[in-house]
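For this view, one protein chain was removed and the others were kept in their places.
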Amino acid sequence: MIDKNTRKLKAVRKKLKKAGFPDVTSVESNGAVLLTGNLDSWNDKVIAGYTAAGKGFRGIINDINVRGCDEPEMSMPLIKDELLAGRSLDAVIVGGGVIGCAIARELSRQNISIAVLEKESDLAMQASGRNDGMIHPGFAASPGTKKAVYNIRGNRMYTKLADELDFDLKRPGSILLFRSAWMKLMIPIFKLRCRNNRVDGRYRAMSAAEVKRIEPNVTETQHGGFLLPSAGIVSPYRVTMALAENAVLNGAEIFLNTAVTSLSLTSQQITEVHTNRGTLNCRVLINAAGVWSDKLAEMAGDRFFSIHGRKGMEAILDRSCGPLQNHIMGMPSLLGNKNSHSKGGGLVPCVEGNILLGPTAEEVPEREDYSTDSHTFSELLGQLGLNNELKASQIINYYSGIRAANWEEDFIIEPSQRVSNLIHAAAIQSPGLASAPAIAEDVAAFAVHALKAGGMKVQPRADFNPRRQAIPCLRELGSEQRARLIKRDPAYGEIMCRCEEVSKGEIRDALRSKVPATTVDGVKRRVRAGAGRCHGGFCLPRVIKIMAEELGVPLTDVTKKGGESRILRCETKEGAFDEAAV
Amino acid sequence: MNRTMTCIACPRGCLLTVTGSNDNLEVSGYQCPRGIDYGRQEILLPLRMLTTTVRTMSVESPRLPVRLSTEVSKTRIFECMSVINHFTLNRSVKAGDVLIEDVCATGADLIATGGFDNEG
Partner (left out) sequence: MKRQYSKRQYKDGQRRCCDVVVIGSGPAGMAAAVSAADAGASVCMIEREEKMGGILKQCIHDGFGLIRFEEKLTGPEYSWRYQQMVNERDIDFLNLTFLTKIERSGKGFSLEFVNPAEAVISIEAASVVMAMGCRERTDRQIFLHGQRPAGIFTAGQAQDFINLKGFMPGKRPVILGSGDIGLIMARRFTLEGASVRGVYEIASLPSGLTRNVVQCLEDFDIPLHLNTTVTEVHGRDRVEAVTVCRVDENRHPLQDTARRIDCDCLILSVGLIPENDILIPLGIELDPVTRGPVVDQFMHSSCPGIFSCGNALHVSDLVDYVSESGHAAGKAAAEWTKSDLVGSRKLRLSAGGIIQYIVPQSITEAEHEDSALPVYFRPSVPADRAEFLLKQSGRILYKKRFSYLKPSEMQRLEIDFARIDPEGEMPVVELTALGMEADDE
């Protein structure tokens, strides 16, 4: 065994040397390769990380220091209190993204106590709220990887999930457009991959004319394409909310603004979870901490991988563009540059009727910097060309998200090998959303197993309710349904957001839901007030007024996204001149 | 005295130059006689209209728009503002009603430019 590892390590060193990194030190640590040393550029660190991967270790821990480049620490909530002090829970899930919430919902089928701890002011504030919302068909991942397996399973599960949890799921299908005629030679390979991955639906090749027929606005530069009908779309944050709300309905608790700061272990078992809101006990801990999942593993003394950010920018086009495209379309460059792990991006018709452009992909040292820049934006605009009718002037919003990439480029979904009551759902990058239901099923099973092993009697909850009801969406109702709804509840007849036609009733319900919105962005993500073309120009004053009333706080305490992000500074007239001299 | 300014008496916006002493002001650069008056007035006593709001007791309309009844000296604007800022409306008014008489002894009254229903 030792010999085998030494041999593997030698291979890693040789590869690193060949790649021009003779000074990078590699040693074995917790079944993984630990890389240390100093390099001059972030890009070199990225190359070194990928160079070391794929030699049979459990993972790569890339601790190479880049001179002059700091990797920022995790941002922390402002709150400090003892809300959780002394609480004892059976299962604690760290991370309120789609993965954490899907796990919470799966676990809420059992008669155990569950808490999701999320450091941000709302759920889905990180990767789960900043992605394409695509339920991939399971074609892109290499056969045999966890990504491929979970993606296919997850994709299938979405149909039932959407029905149970009352969220929109559409399956427009995706077309992989051929950039050049020779790509037709790849068709048998594509088909083989579909078979190997067990992709659903009647996938098939299409001629350029056929593509043109079903997508009249497609670029003239296409040479046919490959259709994957099982590709779906959802609103990623709405899915996350739906999962969480259903979990709460079945007894789970969600704690926002709650960050896990350290863990206490006794004989390889987590006993105490320390947070900014006090210390709690748990029987099993689930690591669904996204870009910080390696840090959480480290807190438990079980570090065997490291995460880096892969930033992606996306843009949203006005809803009036919706009719201009039917399918998801992308035109990947199969030759692509070697160190790009991007899927190429493309155009995605969203469930709300907008068209989404993107994403881009860039390896970054910051894991939470969601700023955008004009350079990446120009790159993004390049993809508009896939549809002849789309123009940059139709863009109403753009943003970026950060994927939790590891160097092995595969999901980590397993019980810890070191800590008996820790389960990892880590490094869940794309297609993490598509895979979430399947990942949750397995992680929940691991957790139940760990609980039972710890001597607990776990039984299915007799009164588990798999269904959750969404807030009615006025805009999507027919006249009669609208009339009925407004008669019952006149607040639904008062339009607050003119672009998306969102009523006061919907906003109020978002503030009273099972996982209530507490921020302006939270309202926007739940019911789309301010998500339209005027970007809240019209509804913001109205929305914050309702929020202040519902939350029982002064208007000046309403925030955009928690923390210090207050919308307003102070009242007019009071102390008006005190700062004028500044 | 030698000052340049943009005439705003009409959209043309002539660049005026005013020279001389206060009792003998020379205006040049105008393209119509109104520019002469504007230039003189700007040196002798530049006048401005002040429009702002006052606090009310209402939750639905917490501010009521107001203005001064006449233009006042530009230099007194902030003085007037601090008096207006301490005023709270606690009765119903209609547009044109006087809220404060002779604000800061400028000779101008503070008047409501909109109606306000104290019950509402």
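All chains are identified by letter, namely A and B, in their written order; residue positions are counted from 1 within each chain.
Note that in this section a residue touches a chain if its C-beta (ideal position, glycine included) is under 8 Å from a C-beta of that chain, and two chains touch if they have at least 3 such contacts.
On a predicted model such as this, the values are computed, not experimentally measured, just so you know.
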item	value
Chains in view touching the one left out	A, B
Touching residue (missing chain; options A:Asp40, A:Glu82, A:Glu272 or A:Asp373)	A:Asp373
Among A:Arg87, A:Arg238 or A:Lys560, residue touching the chain not depicted	A:Lys560
Subunit A residues touching the omitted chain (full complex)	75, 320, 369-374, 377, 393, 395-399, 474, 479-480, 482-487, 490-495, 498, 501, 503, 520, 533-535, 537-538, 540-541, 545, 555-556, 559-573, 575-582
Hidden partner chain, residues of subunit B it touches	5-6, 8, 11-13, 31, 48-53, 55, 60-63, 65-67, 74, 77-78, 81, 95, 113-115, 120
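Keep this in mind: only the chains that are shown with their structure count from here on.
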item	value
Complex contacts: residues of subunit A adjacent to subunit B	572-573, 576-577
Of subunit B, residues touching subunit A in the complex	53, 55, 63, 78, 81-82, 85-86
